Every structure is written in C-alpha cells, then in structure tokens.
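Before we start, here is the structure in question, set down as structure tokens.
Only one protein chain is missing from this complex, and each of the others stays in its spot.
The block that comes next holds chain A.
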C-alpha cells in the first residue's frame, strides 16, 4: 500500500527515503524522482490547483498499478499544491524494491502516469502580474503511453 499525500507544506525527501528502508533488510534499492519548480520566462511562482478527493484516489490507483506490475517493497508519492516558488520541490516519487530495475522502472512509470492521469493544474505567475495556465504537452502523453 503506497503512501500518498497531497499537501501545501514542503516535504522532507531525505526523511521519506529513510522511512522506506527503516527496520527492514529486504530493500535493495530506492529510486526517486523529485520534481522542482523551474523559473522559465521570468516566472515568479507556480500555483497548483487540484481536485480534492479525486486527486488522492487517482494517485492511489496509479500506485496500485505500479505495485501490480513491479515487486515493490514500498512506494511514496507526495504532491504539493498551492503557491510554489522557483527552486522549491513540487512532487516526490519514491519506489523501493529488492532489485534496482523494478525500483527505477516503476518510479519512471509513476511520474509519467501521474502527469497525465492525476487532476492537477499549474498556473504560472509572472513579474508584472500576468498569469497563464500551463498547457498539457503531447510529449507527456507519449511518455505515459509507453508503459
């Protein structure tokens, strides 16, 4: 059963990683993806909106799919919402397994599917007060479809 959190607060990636190996000796590797807010085109902040309830459910389903496809010993997905500044983390995906291939592949799978199947929307705020909604990218659909 994966740990899934959608929250405004920052998270501690180190503590979350340590939690996946604490007290057990069957973990051979932990793979991680840390998504960070970039400052493109003079971005001041990114504001993330989500669909409370559906978002958690969608991520839990994606994580269950990963646990069905790969032999994972642990899985953590934390996605922040609200106003996030350039340089701040947005999303953390951790997968632990006895062997590295399962950890690495399931981690890539999780972030690819999360990008296209979990109801989050990004709004970019720029200096001077302009804003724009981020548009979905065909490359993200292609990345999700390869799994």
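As a working rule, a residue touches a chain if its C-beta (ideal position, glycine included) is under 8 Å from a C-beta of that chain, and two chains touch if they have at least 3 such contacts; residues count from 1.
Everything below uses one rule, namely that contacts and distances are computed from a predicted model.
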Which of "Molybdopterin synthase sulfur carrier subunit", "Binding-protein-dependent transport systems inner membrane component", "Xanthine dehydrogenase family protein subunit M" or "ABC transporter permease" matches, in UniProt, the chain that is not displayed: "Molybdopterin synthase sulfur carrier subunit"
Residue of A:63, A:78 or A:91 touching the missing chain in the full complex: A:91
Full-complex contact with the absent chain, from A:3, A:83 or A:122: A:122
On chain A, residues whose C-beta touches the chain left out of the figure: 35, 48-51, 53-54, 57, 79, 90-91, 111, 114-123, 133-136, 140
